[in-house]
Each structure stands twice: as C-alpha cells, then as structure tokens.
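Omission of a single protein chain aside, the complex is shown with its protein chains in their original locations.
Chain nomenclature is as follows: A, B and C, assigned in order of appearance, with residue numbering initiated at 1 for each chain independently.
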Amino acid sequence: MARSKSISIIILLVVIALFILSWVIKATTFESDPDRISLWFSVRDAFFITMAAFLTLAIFSFLYKDNPYYKFAEHLFVGISAAYWMCVGFWSTLVGNLVPNISETLSTFFKVPYKGFHFTYFVPLILGIILLMRLSSKHGWISRWALAWIVGTTAGLNLIRYLRTDFISQVSNTFVPLLVDWKGVGPFFSDFSLSSTGQFAMTLSNWVIFIGVFCGLIYFFFSKEHKGIFGTASRVGIWVLMITFGASFGYTVMGRVSLLVGRLTYLFKDWLGLIS
Amino acid sequence: MKRQFPLALVFIFGFAMIIQYFIPHQHSEWVNAFFMDWMMIIGIFALALGIWSLTRVSWDKVKHKRENWQYAIVTLAGLFLMIFFGFDYFRHFSTAVGSDNYMYVHFYQYIVIPIQATMFSLLAFFIASAAYRAFRARSLLATLLLIAALVIMLRFNPLLGPLQPVMEKFSVWLLNVPNLAAKRAIVIGVGLGMVATALKVILGIERAYLGKD
Amino acid sequence: MKLKTLIVLMIMLLMSYVPAMAQGDPDVINPEDTTVAEVITPAPATNLSASDTPNDHGHSIDLSWDLSVDDGAGMNNVIGYMVYRATSMDGPFESRSGLLLKTTDYIDAGAINEYENGYMPDHTDYYYKIRALTADTAVYSDSEIFGPIQSYGQWFNWERLAVLLMVAGFLFLTVFFINKAKKGADLFVRRLAGIEAVDEAIGRATEMGKPILYVLGLGTAADIATIASYTILGRVAKKVAEYQTGLIVPCYDPIVMTVAQETVKTAYLDAGRPDAYNEDMVYFVTNQQFAYVAGVNGVMLRERPATNLYMGKFYAESLILAETGTVAGSIQISGTDEISQIPFFVVACDYALIGEELYAASAYLGKEPLLLGSLKAQDYAKAGVIFLAIIGFLSLMFGYDGITDFFHVR
Partner (left out) sequence: MNIFDRMMSLDRRWVFLLLAVVCVITFVWGFSVPITISDEVEAIYNRFDALQEGDMIYMSVDYDPNALAELHPSTYAIAEMCFRKKVKVIFGTLSNLGQGMVHQAITDITDSVKQDATYNGVFYEGREIQNGIDFVFLGYKPYPAMVIQAMGLDFRVPFPTDYYGTPIDSIPIMQGVKNFDQCELVLDLAAGNVAEMWITYGHGNYGVPLCLAVTGVMGADLYPYLGSGQIFGLAAGLLGAAQIEKLADNPGRAMDGMRIQLFAHIVIILFIVMGNIGFLATRKRHKL
C-alpha cells in the first residue's frame, strides 16, 4: 500500500517536472516570435499550450485505466464547460435576444441596440421565472406549468414535423415499381445485363428494398408472436437490420480514425514541433 | 390547479401546434423558429438551475469528504473561475461572444477544445476494441453483422488486389439497397412511435413527468 | 467590326433590364444566350388567366398564359415576358416581375402587412396583362387584360390533407384501442427481450447492492425520444424505489433535468417511498457533449453501477459510453431512435432497443392497459403502411402515380 503510494508520488513529480520543462522550453522558443510582445505573453501562452498537451495526454491515459490525471481533467472540463455555456447563454441569448426586445434601460446598460418593446418576449421570460420557482419548496409545483408548456408544444410541433418530413416521404418513397421498364419476357432476356443500372439489377434492388421494408416492419410488430410465416418474415427483417448495422459500423470506423489524426497533429506538430 | 391546469396546458398547446400546420400562413417554419427562440431563453433560466444542481452536488461531496472529494474542488474552481472571467463585463465586452477576457478565451481555447477533441478521438480506440470484442461469428446474426462490416471496411483496401473493385461495387450496393430498406423500416416505425408518444402526452395519458401531490 | 459593335449595343440594351431582374424570378435571362435578328413588334402572349393562389395565406395570385407565337418560333424576337398589374382596367399598370424567360406561369405574391413594402391587400380587384418584350425596350406587345381578380386566404391547406388523414386516422386508432382496453379487453403484446431485460437488470442491481445508472441522452426537451425516455425513467424509478436500489441520473440538458427530477419524485411517491427520494439523484453535469461524456464515464468507473440504461437521443458519444460501461462490468441496455447510433449500441450493449422499440418500452414496462392500447394502434398503423405500399406498387405497375403524388407533401 505504502509502496504504491510512493510510486504515485514519484509519477506525480515526474509529470510536474516534465510539465515545467515543456513550459520553459516553449516559452523560450516563443520569445523569438515577434508576435508575442513581451516575456509575460510568451510565458502565458507557453503555459496554455503545455496545459492543452497535458490535458490531451491525461484524457488518453483513461484508455489504460481510471487515474488521478484523468479525474483532474474530467472534473476541470465539467466545471469549465458548464460555466462556458452559462456565459454564452447569458450573453448571446439573454442579452442578445431577450434584452433588446423588452427594455430600453437594460439595452443601454448592456450596450446592445434596442429593438423596441415586443410583448411576445415576455412569455419565455415569465415561463423562465416560473421555472426558477422550483428552488422554493413551497411553490415548486408552479414550475410544472412551464414544463407542461414545453412538453405540450414540443409534442404537437414535433409530431407534425416528423410526420411531414420523415414519415410520409419514406412511405411514399417505398412506392417503387417492382418491374423496372418491363417490356416483356423476350426483351428482358435478350437485353439481360448485370450492370448496376441495368433492368435486372434495378428490379432486383427494388425487390430487396420492398422485402426489406416489409420484413423490417414485421419485425417491429408487437401484437403478434413471431411464429410461422410471421416469424420467418421477422427473422428476415432482423437479418436486413443486422447487415445494415454492420455496414454502418464498418463505414464509421474510417471517420473515427481521422479524429485521432487531429490530436496527433496537435501533439507532434503544435506541441513537440517534431514535424512541420 | 396543481394537476389539472398543467394537463390542460399540454392539451391546448399540443393541439394548437398540430392545427397551425394545416392553416395556411406565411411560413410554418417560423412557428418552429419562434418556439426554438423561446426555448433557448427558457433554457438559460433552466441552466441556472443546472449550475445550482452541479454546485450543490459538488459542494456536498466536499462537505462530507466523500470519495474523490478533492476533484469536486477542481470542478467548483473551474466553474466559478470561468463564470468570473465570463462576466468580466465592464472591462471586456463584445456582443458576439460575450466576454473577450484573455483568460476566458484561453480557457476555452486551451482547455475546453483540446479535451473535447481528445474525448472525441477516444472513439478511434473504442471502435477498435468494440469491433474486436463483438464481431465474432457466434450466431447467424452476429456473422451477418461481421461480414457486412468487413466488406465495408475492406472496400478501398488496395491490398485486396483484383478483388477490390468487386468489394467496392458490393459495398455500394449494400449501402444503397439493404441499408436503405432497413433504415426505411426503422424510420417508419420510429415515426409511428413518436406520433403515438406525442399523442399520449397531448391526451394526458402519459403524465409521469408532471408530478403528483 | 460592325458585328461586334452591334453585339455590344445589344448587351447594353439588355443590361438596362438588370434593375428589373433584381426583383425577378427563376429563369432570368442571360444576355449572351439570345440572338435576335431584327426587331419588329411581336405577337402578344395569349390566353392569360389568373386565379387566387390555393392553399395559402392570401395576398397572392396565380397567373398563366400561352407563349407568344414569336417566342422561339415565328419571328423569334421575343426575349421574355413581364407581368403587369393595375387596380383598374385603365391602369396605371406597374411591373410585378422580373424578366421571365420562356415561362407560362407566375405567382404574383405581395407582402401581407400594410407597413411592409409591396403590400398587396386581399379582396381588391386586380387587372393583369403580360408584356412580351424584345431586345429593343421600345418594342413590345401586351396581352389582353385579365380581370378583375381578387386574392384571399384559405382556412385549410389541402396539399397537407395526407398528413391530416394520417394524424386523424392514428388518433382514432389510439382512442379506439384505449377505450377497448378500458373496457377490459385483453390486448396481447408479445415478449420483448430488450424490455424484459430492464426488469431483470433492476433485480440484478438489488442483489448486488449497486445503483442503476440512467442516461437520458443528449436530447433536449424538444425531442420526442426524450419524452419517451422520461416515461421509461418513471417506470424504472418506481421499480428502483420498490426494490430500494440506488438510482443515478446525470443530465445533459437543464430542462430535461427538471422534468426528470419531477418524474423520479413522482415515481417514488407512487411506490410509497417519498422519504427515499433525494433531489441529487437527478443532477446536472454540463451542457457540452464530451464534457458530459467525461463526467458520466467517471461515474461509471467510480460508482460501478450494476446496470446502465441509455434511453433517448445519442450521438457520437454512444460508443464511448457503452465501451466504458463494458469496462466497468455493468449490464447495459440501450434504446435510441438515432439511426446512425443504433449499430454501436447493438455492438457494445447487452440489449439494444431499436428505434420504435424505445417508444414501445414505456408502454410495455408499465403493462398498463391504457398504454398497451397505443401499441396496438401503432401495429395497425404499420399494417396500414404495408397495405399502402402494396397499393402503391400495384398502381405504379399500372402506370398510375396519383397515389404517390397524394403522399408527396410540400
């Protein structure tokens, strides 16, 4: 126990030493940079660049196991990002959207151009204040009014939006001809080709789409046991789903590796300066 | 009042939103945009509740010296420092981004951005470990999953030689045809599920979220 | 040399139309395209007719006409058309369009509010004529005047009839089956493995004496998937309260957090254990995708929950969460309607609810007849879709695309 503790202290010291070393080296390389006017600026910037590299490595260390460095980075990240969104929300939404529409005095105070009094902006203001009533244990139930408004409006709006944009278009797109360009049995065989734009391939594809959609929907049937013909259809449905999931997974592997490239670029180029 | 009024609100606003779609007016998109605008403003008030919750949970940890309480201090320090810099209004201010305080900008640039990008890039590793663990020919379904993934992953691999163009054609077909069918089935199902859920909410059948007392 | 000057002159003439183009419409003429030999008064556009634009909010008139015989044929000197409008037969007529090239229809839409520029009042008589223009601004010919015609708004958008029918049909099905259920009809719903696993997982957590982690995802309060997730959370929380297991609900969106708090509180009340409810079970982490993930990952590895439930909207973080959960040794059940993320959950979780199953879960878990009624409605609607698809195929085979058109909603 004592030994593992001393090891972690040694590691901590090494990490701190490396951090300081990197900071000093970065600061000295910056000093020759004409953009950085004073020593103070180079020291500050060098600190942040080293910090970013340290945090990058701290997050990567999570791959080995949970450790104090990851915990530090995680907790710092949570705190700072929550505050960041609070600030962005305050300045851009409250000051940017709400204030110019409700009060001239506040607009001058926050130095934003006053757009005139708009009654409609009092609705979210009042609902927002109602929401804050949660903090009161006695009148907390009033906040449900705001929740009810949000949930009700969301439900109505999204129901329609989804039906219109996704659902109906998918249904109508399923209406594909099962015999593409059918001119009879003779021409079908005489002009037979396997090319992907050929009649055979198109017809086959349309059949696969039709059967795929059909069986996929059967798979999602809840009120009938998956037995007999119904069971076969639903099994075909899940096959099609699985093939799709495999394909999507394989497809995504590609993009994910490129994210790593971005981080490697930071570590090797911006921080260590190993490659140009 | 405590229970009936919110339910009435849900019902009235839910139906009003449905009906507005069928009445011609200038742009139905605008209703949505307007709603989003309002939601954003309400969201800021809610965010205050969120920050309150985060602070209380963290402070609780510190106060009772729960496990890992030291890190809760880091969270609190980060939170309040950033809020302090972000509201450093009288000296540095521009409407577009709020504060342009040096520390605020650099905290974002050198702490938030790198950690975010690194968390995201962990996916490269996790996708590898998930593939190694899950892509086993255990059953017919697992095998289908495995084969489809391999085909797509290999489609541009030049090491395949003459097989490569075949693989590529096949993978394009996979993406265009069965993929389309399965996604359509899912989208249609999801659409119905959404409509059902939304209707249940509007009709007041589903009301767990409205509390009870 | 002479030819060149002529072309330059012509281009300059055409350029004089540019201001008109600025407020114009599709098919604005491209000067280089037209080659006009000589300029003689062309034949006018014919058969002008106008009607109120259907399915709109008013303030708009549809126009259509036939091309001048000299457009593209005959003397071939018509380069385009402009729409003119007046409020009386005798004018004055003002131009309402840019230069329209080989066009036979136009929608004359004005502003809807009096204070705006180009306000076009409803219920006012309008008179229209179409001017066929040549390369020479002085040479043109007008069609016969059409009018009077009035614009007015409609109360219903008939183009959206398909959507209304679907909503109404579905509403009817839902209400019908719910009523049936209320009267005590036994509605059969098959076993859903993923959903039953939720029950088992709660039991497992109790045995192990470890908490359950419930992740509502990155959805905002405006996502229906999140609404579905609240209802599942309600059921889970009720069971958790009954079994006296712990519950951890870290939240991404603050509004979602408030709703989730209310839901969990209600569930504990329903289970008869309001004393066991603690406001901090449902807490806010942060509003940023990967910071949230970092936080939840930490909880997974430190609290070691017996079961992780991921229900709602998920994006790129799905795999990070699910893989970390595997490392922590938790049983994982997921449900999302975000199609691009389902594969990752299928691969990395023990059970994955695919798309619609997420919405079914809330009804199924409660086993309340009222909610099962809506599941039945969903099934009948799916059968309807399959039926429609077959009708669609058949009609396309016989060369009729009216059905496809009907479902094509703008």
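Note that in this section contacts are C-beta pairs under 8 Å (C-beta built on N, C-alpha and C of every residue); 3 or more make two chains touch, one makes a residue touch a chain.
Source: prediction; values computed, not measured.
Touching the missing chain, out of C:N76, C:S141 or C:S340, is residue C:S340. Among the residues B:K61, B:K183 or B:K200, only B:K183 touches the chain that is left out of the figure. In the full complex, subunit B touches the omitted chain through residues 27, 29-30, 33, 36, 113, 116-117, 120, 124-125, 127-129, 131-133, 135-138, 146, 150, 153-154, 156-159, 164-165, 168, 172, 175-176, 179-180, 183. Counting the whole complex, the residues of subunit C in touch with the unshown chain are 18, 21-22, 24, 26-28, 316, 327, 339-340. Residues of subunit A in contact with the chain left out of this view: 63-64, 165, 173, 247-248, 251-262, 264-265, 268, 274-275.
The rule is simple: only the chains that are shown with their structure count from here on.
Annotation: 6 Å between the Cα-based centres of subunit A and subunit B.
The multi-chain contact residues of subunit B, meaning those touching 2 or more other chains, are 18, 21, 35, 39, 42-43, 46-51, 54, 68, 112, 115-116, 119-120, 122-123, 127, 131, 145, 183, 186-190, 192, 194-195, 197-199, 201, 209-211, 213.
The multi-chain contact residues of subunit C, meaning those touching 2 or more other chains, are 160, 163, 167, 221-222, 224, 227, 255, 258-259, 262, 284-288, 290-291, 294, 302, 342, 344, 346-347, 354-356, 360, 375, 378, 382, 385. Partner subunit C is touched in their complex by these residues of subunit B: 18, 21-26, 35-36, 39, 42-43, 46-51, 53-54, 56-57, 60, 67-68, 112, 115-116, 119-120, 122-123, 126-127, 129-131, 133-135, 145, 183, 186-190, 192-201, 203, 205-206, 208-213. In the complex of the two chains, the subunit A residues touching subunit C come out as 59, 62, 66, 70-71, 73-75, 77-82, 84-85, 131, 134, 143-144, 147, 150-151, 154-155, 157-160, 162-164, 167-169, 171-172, 174-179, 210, 213-214, 217, 220-226, 241-242, 244-246, 248-249, 252.
Every residue of subunit A that touches subunit B in the complex is listed here, in rising order: 44, 48-49, 51-53, 55-56, 59-60, 62-63, 71-98, 111-112, 120-121, 123-125, 127-129, 131-132, 134-135, 141, 144-153, 155-164, 166-167, 170-171, 173-174, 196, 205, 208-213, 215-217, 219-220, 237-254, 256-257, 259-260, 262-263, 266.
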